[in-house]
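All protein chains but one are shown at their positions in the complex.
Chain naming follows the written order as A and B, and within any one chain the residues start at number 1.
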Amino acid sequence: MNYGAIAAELLDRIRSTHPLIHHITNWVVMNDTANATLALGALPVMAHAREEVKEMVGAAGALVLNPGTLFPELVEAMVMAGTRANELGVPVVYDPVGVGATRYRSQTGERLLKELHMAVIRGNSGEIGALAGAGGVVRGVESVEGVAHPQVVARELALRRATVVAITGKRDILSDGKRVLGVDNGHEMLKTITGTGCMATTVVAIFCAVEPDKLIAATSALACYGLAAERAARATRGPGSFRSSLFDELYHMTPALLEKGTRVVPFA
Amino acid sequence: MNYGAIAAELLDRIRSTHPLIHHITNWVVMNDTANATLALGALPVMAHAREEVKEMVGAAGALVLNPGTLFPELVEAMVMAGTRANELGVPVVYDPVGVGATRYRSQTGERLLKELHMAVIRGNSGEIGALAGAGGVVRGVESVEGVAHPQVVARELALRRATVVAITGKRDILSDGKRVLGVDNGHEMLKTITGTGCMATTVVAIFCAVEPDKLIAATSALACYGLAAERAARATRGPGSFRSSLFDELYHMTPALLEKGTRVVPFA
Partner (left out) sequence: MNYGAIAAELLDRIRSTHPLIHHITNWVVMNDTANATLALGALPVMAHAREEVKEMVGAAGALVLNPGTLFPELVEAMVMAGTRANELGVPVVYDPVGVGATRYRSQTGERLLKELHMAVIRGNSGEIGALAGAGGVVRGVESVEGVAHPQVVARELALRRATVVAITGKRDILSDGKRVLGVDNGHEMLKTITGTGCMATTVVAIFCAVEPDKLIAATSALACYGLAAERAARATRGPGSFRSSLFDELYHMTPALLEKGTRVVPFA
């Protein structure tokens, strides 16, 4: 398959349909994920009141659940919005921030997976390992010890949860339980600023809003985001200027650039 | 009237008196609106605890109410602070973020307008249309369908609510129920980053803190903000660098630049 051509076509769909991406997300990165959404041509809305999330998600093309600064009322809002999204067929993209770091984060992860069907779960190797019971170690929100066999872990977790799992890192590994793909786009500068994982999740949600095959959507999204990071890193003096450039490059990403720059490796 | 000269004089007042602007605002843009306040020479404070908002607003030159990420306790704090501001004669500037997108947002808007006197209401065409019952359509926090006759809608809503209404867009339309003014400053790059409407509201509040004629204050504010955006867009590669430059240009705005660059059109 020509993954670059597919990613390019999806970007084109985003730019012509401007899907609304409903975020129930953490306080740290809200501004960045909203700006990433706008830069790619979609529309962000951040709404977490239990009084409105069911109605808001009804207008959305995808729902992001990111409990990075979780607390009980926020988790309730996530369950409410996610349940409604499942009823309506709106794809739910889940970012298990810090799962494994505290019991509360792990229990919340289990609850969300039990009560909701996720279209995609995107996390770092430690988070996915903890979520899969495959041994990841998380310190704060950082993966300290990842899983030894990410292709196996991604495939098994995807199969068990009937979802797509995306483990991001130097090489991103994605699986829908059958197919396994790798994405080699990306840049190490992404590790120098906060919220780059959260932004990856947001970009995955944007692509999920325009493509029913969620493995293809997530793979295309991570190629697009990683390529923007590669381009942003070129003229960057450090994390502050890299962060500015990342939004510039998401904004200037074109289907042609993406088709040419996508680096996807099929494993199975 | 020489609107440029008036705007210049108001900017001079801000720079010499450093008014405190009390924000009860949304989580997404808090950092940006605080930085916009500092860049113009005023002082921001973000405080939403019901335990302190009445006391805090007593020290303020203006109060911003921006329920972009609203929830019940925050709305209560807005009513408490706004009531006290009304008692003390502190101008209240209201940003009806996402009114029209959900029933909860619309009901909250109605409640705030019923319980409080607003000095200025600033929103996009969809939000003001929804608030006025004039037919705006809002998706998330974006105006999808604006009002057909913004001058009429602004004037009638202003008259009915005894306030100043500012509809921002390609041409901003402002009215106090009698006079109608247009502002042609601004730049389309403002649509590429989140919180630019919220920052416009903050700038309106800053100008309201130094000028009793709220139509003149709001008009001058939008000219100043729009001119800074025009200047920021010149040396910008995309939304990330535009955002940085916008703060730089607000900081370097001078009364002389503003006097020369203000483009206000009187309609009635």
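Here is the rule we go by: a contact is a pair of C-beta atoms (placed from the backbone, for glycine too) under 8 Å apart; a residue touches a chain by one contact, two chains touch by 3 or more.
Since the structure is predicted, the reported quantities are computational estimates derived from the model, not experimental observations.
Enquirer: Just the residue numbers, please: which parts of chain A touch the chain that's not shown?
Expert: Given the touch definition above, chain A has residues 26-29, 31-32, 68-72, 98, 101-105, 139-142, 191-195, 237-241, 243-244 touching the missing chain.
Enquirer: What is the set of chain B residues that contact the non-displayed chain in the whole complex?
Expert: Here the touching residues of chain B are 20, 22, 27, 30-31, 34-35, 38-39, 43-49, 51-52, 55-56, 59-60, 73, 243-249, 251-252.
Quick note on the criterion: only the chains that are shown with their structure count from here on.
Enquirer: Measuring from the mean C-alpha position of chain A to the mean C-alpha position of chain B, what distance in angstrom results?
Expert: That pair's centroid distance is 33 Å.
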